[in-house]
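One chain of protein is taken out of this complex; the other chains stay put.
As written, the chains take the letters A, B and C, and residue 1 is the first residue of each chain.
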Amino acid sequence: MPYQTEFLLRAYRTMKTIREFEERCVKEFEGGNIPGFTHVSNGQEAVAVAACIDLSDKDIIGSTHRGHGHCIAKGCDVGGMMKEIMGRATGLCKGKGGSMHIADIDKGMLGANAIVGGGPPLCNGAALAAKTLGTKNIALSFGGDGSANQGTVLEAMNMAVVLKLPHIFIYENNGYGEGTAANYALGCESLTERNAGFGMPAECVDGLDFFATYEAIKTAIERARNGGGPTSIEAMCVRFDGHFIGDPQLYRGKDEIKLARQQQDCLKKFRERVIAEGWLQESVMNEIDETTAVAIEQAVADALAAPHPDPATDLLADVYCSY
Amino acid sequence: MPYQTEFLLRAYRTMKTIREFEERCVKEFEGGNIPGFTHVSNGQEAVAVAACIDLSDKDIIGSTHRGHGHCIAKGCDVGGMMKEIMGRATGLCKGKGGSMHIADIDKGMLGANAIVGGGPPLCNGAALAAKTLGTKNIALSFGGDGSANQGTVLEAMNMAVVLKLPHIFIYENNGYGEGTAANYALGCESLTERNAGFGMPAECVDGLDFFATYEAIKTAIERARNGGGPTSIEAMCVRFDGHFIGDPQLYRGKDEIKLARQQQDCLKKFRERVIAEGWLQESVMNEIDETTAVAIEQAVADALAAPHPDPATDLLADVYCSY
Amino acid sequence: MTNHSNNPQVAGKTSVKTYREAINDALRQEMRRDPTVIVMGEEVSGGAGAPGQDDAYGGVFGVTKGLQPEFGRERVIDTPISESAIIGAAAGAANNGLRPVAELMFFDFIGVCFDQIFNQAAKFRYMFGGKSKTPMVIRGTVGGGWRAGAQHSSMLHSVVTHMPGLKVVMPSNAYDAKGLMVQAIRDDDPVIFLEHKIMYDTKCEVPDELYCIPFGEAAFPRQGTDVTIVAISNMVPRAIQAADILAKEGISCDVIDPRTVSPLDDEAILESIEVTGRLVVVDEGNPRCGLASDIAGIVAEKGFYSLRAPIRTVTAPHTPVPFAPELEDAYIPSTEKIIAAVRDVMGA
Partner (left out) sequence: MTNHSNNPQVAGKTSVKTYREAINDALRQEMRRDPTVIVMGEEVSGGAGAPGQDDAYGGVFGVTKGLQPEFGRERVIDTPISESAIIGAAAGAANNGLRPVAELMFFDFIGVCFDQIFNQAAKFRYMFGGKSKTPMVIRGTVGGGWRAGAQHSSMLHSVVTHMPGLKVVMPSNAYDAKGLMVQAIRDDDPVIFLEHKIMYDTKCEVPDELYCIPFGEAAFPRQGTDVTIVAISNMVPRAIQAADILAKEGISCDVIDPRTVSPLDDEAILESIEVTGRLVVVDEGNPRCGLASDIAGIVAEKGFYSLRAPIRTVTAPHTPVPFAPELEDAYIPSTEKIIAAVRDVMGA
């Protein structure tokens, strides 16, 4: 068996946690318990988990507006996350960040980012720190197909090559940036080829296939840790929900989502594969499904019971370390 | 003869005018007659002229901090330019712009640009106007090897492809961005290949060879006029002077400049070629040399005699059309 | 709703329209009238290249809905997520015969295209000695109240007001929104048109015909003699509410809505202060180098001898916009805070 049981269980549990978390976010949002606007990543779990499963807390990731999955994959506490998304004082960011700004520096999670393309330049910095301090840590940034057209991202790729930074650029190509097709907004035939043109190894993988994605990223991580510089990985995947919760998704094809949920579900694919290969038993995964559901249920209950921030003490706090 | 005599004479005269103008700028700057800081383009004349010689006043170019050659090639009046560079009231921009901001909308010269990478997004706009209005005009932007790493430029290329804009991106690769080698700052092996990755035809030419450069750009212009969208042309060339006038150029190799002036002079190459091919006679070119020198002498004399702007009337004028 | 004491009389029918509809009206009618007007930005139509419905969004706030079906993708242009390229294209096109209306979905995104705004579009005319014009509009949504967090809720009008060469428009109601948008499109200078996202559903009577509201002319939604309240954008309804409450206590407030903050109708403010001697400036933006102190500074210089009490500014604090509703509500100046400030200057 090419993978340890513990590894497979962890991968499945984490993906399932994301799925459960995101679907619950939709429900809680619709129920009025989540303020603002929120982007969920269900359908894209395999990429987040494949990218983060081998990282330590000292490795840094930078995320996007669609960041819950990355956070969970990087080890952020789902309770703290749910509280944050609900704007509670005991949330991961004391309720000041919200869904689009969850960060957890202790876990090497440098922040979701509500600015498309905001993260990759920052991850260059995390990678630069690792390189300068000789820690062998790496940085990994997530971005969507749409983000790939943002100038900040493009120049970050060049900079990473020039400075040989241990930074893996993950592009989750879910086919859309909001309601615009990736194929429309990307003038090129292939994002991966465009990125390869910047002078770094670039690979396109099936982001619904946890194992293919994992192997490609693993190679990239090894290269980065050994001073081989950056890599670009484009992971083809599917967004099960709208751009934001509540998006009527008029731009999607008839039955597109239904079919995707049936045929392009990375969790189903994972289950099928591990069962077919005889790596895990269905019952173990069913058990995980149950415990995960319970955990998320608990996270929601805790979040709903959690205290709200107090403007008198919290509004003006933490703008500066000192001022 | 593949080229009309008139065409060859015009090409030579324009290149020579640029050379004379730039060398005179150096002298006048050193003599204290030009305020501020100034970037000259001598050595790179062939690219400017090859790019602009077929353009009409309705075709638009966008230039850079090193813009004198582009202006002259696009038909700007050298007298008005010299006055502008000397900050006189009768300069092309009434002395308000200076060397880094020369523009002449009537000539389709949308401005030098002191922001590296400032021009290409703007030229997309000129191209968009041409496309929307159906004028068949085109836009052409100049940029250096260094500018190619600026995010604004990279995203402008993608946008041009997506909107199929008639916009030719000229990259003058003179080997340096200030004192940094192009090879260092460009993480890729080949800028042309990187640009091709964006989904547009991309060609690398010998920018010292007027004819090679001209032919490549001519093809690109035709394609653009016929709705074929953008092209990238990288022209390899040489900067004879410092980044700015007065630059000690410590970063350059021993004898690098001397050898370049001897062996990589696009004007010499042009002369040699047209004489060898029997397309022009040496004496005609010598005559052009003389009349050009006289014309620039006159431009300088006129500029030195030109009135200075008057703060009382000029300082507050022309911020808005109306306010 | 608002009393537009100095508004032009517009002939013809009116109807109740939302702020969103009023802007859509202005865009559509101007696009019909003038073929050089184009609209561009992310999702201004929506659905580009996608299998589903065209015009799927019409802007994420629906402001440009219906334009693409009427005018086509050549004039209603969906773009990649490349704000520098969007603004640059608009500026370059404006110099070459078009009148582009470019959208920044959230004005917070000026960070990735600021150079094209303040160093390029804004400065062309001056740098080029008056020989170019850049008739473009940049539409952007501003403001909090939407629980959108620190990077999607800023005002940032003060930053563009600082910039010579830009005009900055901040309508506070649907009537003004339409007339100011028409003016913005016809204006030959680059105009920043800031739509407060919390106001999109607010309504009032709006003429069906086209009309312009000139820049630099304030509106006077309430007239009074004790205290001048200058408020912009989303703060205007709150200032009006405060004035109405205070009127019952016998405090008479002169509420001024500058409508455009560059140019600013400082004369209207100074004239009012001659009468009232007291000034409260209300601004949802951050305080340092913001519009509130800008206006306070102007009055302290030019209206000093009229002043009978310290100027009071009511602004957001010097913090980013927090996410949690309780915090965001405390962040945005409230009617209560305006009332307190007015009482304060009256007591003084």
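General remarks:
To be clear about the criterion, contacts are C-beta pairs under 8 Å (C-beta built on N, C-alpha and C of every residue); 3 or more make two chains touch, one makes a residue touch a chain.
It should be emphasised that the depicted structure is a prediction, and the values quoted were computed from it without experimental measurement.
Interface note: of C:45, C:79, C:158 or C:202, the residue touching the hidden chain in the full complex is C:158.
Residue C:322 is the one among C:80, C:237, C:258 or C:322 that touches the chain missing from this view.
Only one of B:43, B:69 or B:87 touches the chain withheld from this view, namely B:87.
Although one chain is not drawn, its touching partners on subunit C can still be listed: residues 84, 108-112, 114-119, 122-123, 126-127, 149-151, 158-159, 161-165, 262, 264, 285-286, 288-302, 304-305, 307, 309-313, 317-320, 322-323.
By the touch criterion stated above, the residues of subunit B touching the omitted chain are 35-37, 87-89, 93, 95-101, 113-118, 146-147, 149-152, 176-187, 249-254, 256, 308-311, 314-316, 319.
Residues of subunit A in touch with the missing chain: 60, 62, 91-97, 101, 103-106, 110-111, 113, 115, 118, 120-133, 139, 151-152, 155-156, 158-159, 162-163, 317-323.
Rule of thumb we're sticking to: only the chains that are shown with their structure count from here on.
Remark: the per-chain Cα centre closest to the mean position of all protein Cα atoms belongs to C. A straight line joining the Cα centres of subunit B and subunit C is 40 Å long.
Between the CA-based centres of subunit A and subunit B the separation comes to 45 Å, rounded to the whole angstrom. Residue positions of subunit B touching 2 or more other chains: 151-152, 155, 158-159, 162. Residue positions of subunit C touching 2 or more other chains, listed in rising order: 79-80, 82, 84-85.
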